[in-house]
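One chain of protein is taken out of this complex; the other chains stay put.
Showing subunit A:
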């Protein structure tokens, strides 16, 4: 749209107003939480924060720091602020500030910015961080965080995930404050956090009704298809949801809730969502992993069994590439496998699609057909629940997993996707890379067939 004289006047006035903002800088403890980014799509973003006193909500943003030419707000007085920006340009960096009236609480500085995702289906590089069971709020969680920040200097975090048990022990608001909001302030204000509910979070939340602390804290895409967050189906709930980022379709499930009607609704939705999905990559995550012999045993505990027996067949028939879970406070990683839905003693070599390491520095990357959604071409399963603590293991490896035994090392996952190549790494709290695997969607037949 061509700028009008009226728009220029508005812009000038806004810039003048913003220049005055630092003069009115509020006392530090006015801002109790955030800002934190939520529910991002190529054109939309929700920014949330908490203040100590009920005030109105103001948000300024623009493409350059110091030139926050756009403003939105809500006049109702509240301590829980949530504003959604619409009409953003995909794949663009924006700077922002939050406050009330004309008072700046945070932002308009080099640390408050966000980058919008590219349009769905585009193949730009994507880098995301995955934390599992990080909610201890202690020095272990701090070490995992610092290792990632150190490792990621000069590299973007486009989005990040929590695999559940985000705040110990009972997922209360106070526990979330110390384990999440006080622990990751920098990443929270620059990259959108996509959470998963764990059993500890569920102690103060009800997934069936979508109420409780977890659901109050996060804004999640329950109408992802309708609102342009994804190409799939609306889940109609924040307990499980999907969204797209570039050429990736992310699916976040609730493995904790056991009510049969809830489980059936989740399964029905998953089938619809995957039927409509056409992304190059499909990545699913939930708290209770289908294969683990870490601090939990997927042969015994009912939630693991349910996910393995009922969810995995659907995911694999729609070509899921990577499945991430936590709950066991260790690191475990499978070969490229397919079709194993029983107890560990029924796993055999027929279930292994590729028995290599997947690490191109050791042998070769895992290769899958190039088309986005092809059934039963193999999936890598990861347990990464040691971002806040480690615990004792079962003492034996799950046969689906490459590890000799579940690895009791603090750490987190760093995943990079560039076009049709995915590389995932387990980054230890001491900064070392413990495991690396690459999946490439390409094959010799495809290359030869289309050479001409």
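Heads up, the rule we're going with is that a residue touches a chain if its C-beta (ideal position, glycine included) is under 8 Å from a C-beta of that chain, and two chains touch if they have at least 3 such contacts; residues count from 1.
As a convention for this text, contacts and distances are computed from a predicted model.
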Protein name, per the UniProt record, of whichever chain is missing from view ("Thioredoxin peroxidase", "Tetratricopeptide repeat protein", "Carbohydrate ABC transporter ATP-binding protein, CUT1 family" or "Lipid kinase"): "Tetratricopeptide repeat protein"
Touch criterion as defined above, residue of A:38, A:219 or A:295 at the omitted chain: A:295
Options A:391, A:421 or A:442, residue touching the unrepresented chain: A:391
Touch criterion as defined above, residue of A:54, A:119 or A:275 at the omitted chain: A:275
Listed residues A:206, A:405 or A:434, member touching the removed chain: A:206
Selected from A:140, A:201 or A:234 as touching the chain missing from the view: A:234
Sites on subunit A contacted by the missing partner chain, in the whole complex: 168-170, 199, 203, 206, 208-212, 222-223, 225-226, 233-239, 258-262, 265, 268-269, 272, 275-276, 295-297, 300-303, 391-392, 394
